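On to subunit A.
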Amino acid sequence: MAHIGLIVNPSAGRDIRRLTGGASVVDNYAKRSTTVCVLDGLTLVDETVSVEIMPDKTGIAEHAIGEAPSELDISKVEMPIKETAADTRRAAAHFRETADAVVVLGGDGTSRDAALELGDVPLVSVSTGTNNVVPTPVDGTVAGAAAAVIATAVVDAETVTTRHGKIEVRADDVNGEKHLTGLATIGITDRPFVGTRALVDPTELLGGVVSRAHPAAIGLTSVAGCIEPIAPDAPGGAALRFGDPDETPRSVRAILAPGMTTTIGLESHESLDWDEPAVFELQDCVIGADGEREVELADATVTMTPTANGPRLVDVDGALQAASEKGALISDRPLADAE
Partner candidate 1 sequence: MTDYTLETEDDRLEALRRMLTIREFDTKAGHYFADGEIPGFVHLYIGEEAVGVGTCAALDPDDYIASTHRGHGHCIAKGLDPDLMMAELFGKADGYCNGKGGSMHIADIDSGMLGANGIVGAGPPLATGAALSISHQDRDQVALAFLGDGATAQGQVHEAINQASTWDLPAIFLIENNQYGEATPVEKQHNVDQLSDTAQAYDIPGVTVDGMDITAVYEAVQEGRKRAANGDGPTLIEAETYRYHGHYEGDEQNYRTDEELQQWKDRDAIDAFKARLIDRDELSEAEFEEMQAEVEETIADAIEFAHDAELPHPQEAYDDMFSDTVPEIEKFANRARTDGGDSR
Partner candidate 2 sequence: MTAQAELDGQETETMTVREAIRQGLREELERDEDVLIMGEDVGAFGGVLEVTGNLYEEFGEEQVRDTPIAEAGYVGAAVGAAATGTRPVAELMFSDFMGVSMEQIMNQMAKMRYMFGGKTEMPVTIRATEGGGMGAASQHSGTVHTWISHFPGLKAVAPGTAAAAKGLTKAAIRSDDPVFVFENKMIYEQKGEVPTDEDYITPIGEASVEREGEDVTVVATQRLVGESLTVADGLSGDVSVEVIDAQSLYPLDTETIVESLRKTGRMVVADESPVSYGTHAEIIARAQEEAFFSLDAPIQRVGTPDTHMPFSTPLEQEVLPDGEGVQNAIEKIV
């Protein structure tokens, strides 16, 4: 029986970005509803699938199990609940061994936490907001259906998934060596102390490295995309260094955060190959991955390297189109005969 993993991050969509920018709020009611939609979507295929869902303390998993279509074999992953990002990572590590496809509901941060543990398992990343780079804002039912056609091998996963890149970071500062991994972006802000989870002032952004770039994205990927787009599965990435737009040779108009269009002074833009490091010498700063503040640094040498071995992201539209093209979604005899 094909097996699907489901991760719903209960705390996604509530952090301070709701205050600093135009990010939208996604409450648990909406998350529960979307989760049930995913389960309904899984019934698009004839084959019965089994589902395991990450447990949580907010009742999302309980609700999903209660409301799941009767033909699904659904249960919770047996694991302790810490109510931190560790839960997502633990569930993803479990699914790496057991699942044929995984659906994640959350933002960039949740997708990254899951992706870094999933290995080769195809990932359907559903944005529960409207302001993410990696997850796509797609209806839960459609996402579930896409996961189902892949997990049940109705379509070949190879043809409808893309390999996303990663960015490995190594920082050496007065306190030793620190490591961090990002999926789409690593950003550097020079607000030295205050551990901002959100970019409040664009002049505080010093630069960073992206593994993908498009002007229709938001944040550092948007800035890079304004110069040269990089497809999510294209090799390598780009390193960006910013400065005062009054002094830098070039500047870029980009969407830095929901509700924030701004001019960024571009000191340099450097295309990177896979495994080609960009080195930053930094004073007091904070580096963050995929929009989340992670590490405070003082007098640091930071190396950021795009690498190839990221998650396999499912192209939702492509997966269902492939299923359709194969005729897998139509039946050519009366339903009564089929049963």
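Here is the rule we go by: contacts are C-beta pairs under 8 Å (C-beta built on N, C-alpha and C of every residue); 3 or more make two chains touch, one makes a residue touch a chain; residues count from 1.
Per the selection procedure, all candidates are chains of the complex that A comes from, given by their letters.
Since the model is a prediction, treat every value here as computed from it, not as a measurement.
Candidate 1 is the one, among 1 or 2, that touches subunit A in this complex.
Interface residues of subunit A, counted against candidate 1 in their complex, comprise 10-11, 14-16, 18-20, 25, 27-28, 57-59, 174-175, 193-198, 200, 284, 296, 298.
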